[in-house]
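Only one protein chain is missing from this complex, and each of the others stays in its spot.
So, chain A:
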Amino acid sequence: MAESDVKILGAWASPFVMRPRIALNIKSVGYEFLEEKVGVKSDLLIKSNPVYKKIPVLIHGDKPICESLVIVQYIDETWSSGPSILPSDVYDRATARFWAAYIDDKWFPALSEIVKVQGEGEEAKAEAVKQLLAGIALLEEAFQKCSKGKAFFGGDSIGYLDIALGSFLGWLRVTELNGLTILDAEKTPGLVGWAENFCADSAVKEVMPETGKLAELAKRLFAKTKAPPST
């Protein structure tokens, strides 16, 4: 299929946009990356995602697909001859979807909260940190169970849950720059090793933004809004 048949509307810094890009890389599917300008939504975005007007959007032929995890599942089911992204066992699939939903609904909002309360009192920050670390402890447990001793949640290779969590590693590292340890060699050894393996993977390397670049962007954005880009 020609590269021009597959387009991603997105932004380099968005963890949600990273997800379908990693998925397409896993499947060795070429695509055109259309970068949205900060603060300005293109006509194509508004037309392709009239409900939310948000990135990422995958446009396959003339069909738009929205919502990052919906897109990842679409990619897995469309290019089914490539390496599988969702687990093959039905129960394992439900488990992967459960944790991906937990990450999006609970864990990432806790990470965002830490950034938002930067300017506020120590108490507000302490509560946000407590929630985040409680969450990462749960994810460490989940990793031990799902990986069964292998490198990734998905086993030997990157899968759905690896993509769901791994896409936040850039912003996690930015948050750690302020002195907070989230991935701890003693408390979350599994995830520490996992994070290294994930970032080194060929499907991830070229789309994972550099922590330094993200930190620069954060400084500019937070001066305006006090929150990481929640596309």
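Some points to look at:
Rule of thumb we're sticking to: contacts are C-beta pairs under 8 Å (C-beta built on N, C-alpha and C of every residue); 3 or more make two chains touch, one makes a residue touch a chain; residues count from 1.
Here, contacts and distances are computed from a predicted model.
Per the UniProt record, the absent chain's protein name among "Response regulatory domain-containing protein", "Transcription factor 7-like 2", "Tubulin delta chain" or "glutathione transferase" is "glutathione transferase".
Note that of A:N25, A:Q73 or A:S112, the residue touching the chain absent from this view is A:Q73.
Interface note for the absent chain: among A:K37, A:K63 or A:R220, the touching residue is A:K63.
The hidden chain makes contact, of the residues A:Y102, A:F143 or A:F168, with A:Y102. Where chain A meets the omitted chain, the residues involved are 51, 60, 63, 65-67, 70-71, 73-74, 77-78, 90-91, 93-94, 97-98, 101-102, 138.
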